[in-house]
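Apart from one protein chain that is not included, each protein chain of the complex appears where it belongs.
Right, subunit A next:
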Amino acid sequence: MEDDAPVIYGLEFQARALTPQTAETDAIRFLVGTQSLKYDNQIHIIDFDDENNIINKNVLLHQVGEIWHISASPADKGVLATCYNKPSDSKVLTCAAVWRMPKELEPGSHESPDDSSSPAHTLELLCHLDDTAHGSVACVVWEPTGDGRRVISLADSHILLWDLQESSSQAVLAGSASLEGKGQLKFTSGRWSPHHTCTQVATANDTTIRGWDTRSMSQIYCIENAHGQLVRDLDFNPNKQYYLASCGDDCKVKFWDTRNVTEPVKTLEEHSHWSQEPPQDSVIATYEEHEDSVYAVDWSSADPWLFASLSYDGRLVINRVPRALKYHILL
């Protein structure tokens, strides 16, 4: 508790998918999905005990394939969605599915009796979010503040809105839109804005950022050439309406006001190489615990001063905002 030293947790496999357990607001819990072509992939549920600086983990088997993206339901702690590679002989297809974790691992059931040494648990498949007609799924995002029923998946050039029915066991396509243009257009990333009663979604494809209205599934705005090169990821500011951050292969982080998209509000160029998940605002401190590329950073849903970062070599680092800075912002 006293020290701000980061806590490091190692995974056996390479990993690039990380999410906080969104519905959980008491415990600090992150979900990490691994990437391995040869072995059964896993989802690690990582609990961080803030007071004792201890990490607890539980491992879920994710046998269908390596995980490229993971997201947790904002309403039901036990529900999560993954995008995974389905191994096939000549083609790689990325699919998405909604899962439920076993009851005993659900948060709130206190310490699970069995330790990490116990055999891994298996996920329960709720439903597929696939429509093979639409191609590979790049990511799945939940409606941030709903009842956990509405999900958007980005598949190649399509944006699909799903309605999960019957306690998520059935996914019904509620709406869709697609990109039109020449060449192979492909979504790389998307985010659901927590503002405007969750009617806006922002997506990235190539160098363009687009905003969509989920009611009509039509495009609201479009930032052409937002970055010099591919846009990797984007995020909304949870505290300020209209503010959107994006990062791209040109090593820049840009902040946009979605009402006026012709010019970025601010541009940062501190990142070395591809930035994946933009932290909020300016560079606060540099964290150097990682040896390999860091592909994911996420804030905890329970403690706003804590975030986890995941590097490709399977190392998860839980960082705190330096205390001095925290008080500086608070006071």
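Here, a contact is a pair of C-beta atoms (placed from the backbone, for glycine too) under 8 Å apart; a residue touches a chain by one contact, two chains touch by 3 or more; residues count from 1.
Convention: contacts and distances are computed from a predicted model.
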* Asked: Which name from "Vacuolar protein sorting-associated protein 51 homolog", "AP-3 complex subunit beta", "Collectrin, amino acid transport regulator" or "glutathione transferase" does UniProt give the chain that's left off?
  -> "Vacuolar protein sorting-associated protein 51 homolog"
* Asked: So which of A:22, A:58 or A:85 would be touching the chain we can't see?
  -> A:85
* Asked: Among A:61, A:198 or A:230, which one is in touch with the chain left out?
  -> A:230
* What subunit A residues would touch the chain not displayed? -> 12-14, 36-39, 85, 87, 90-92, 184, 207, 225, 227-230, 249-251, 267, 272-274, 291-293, 312-314
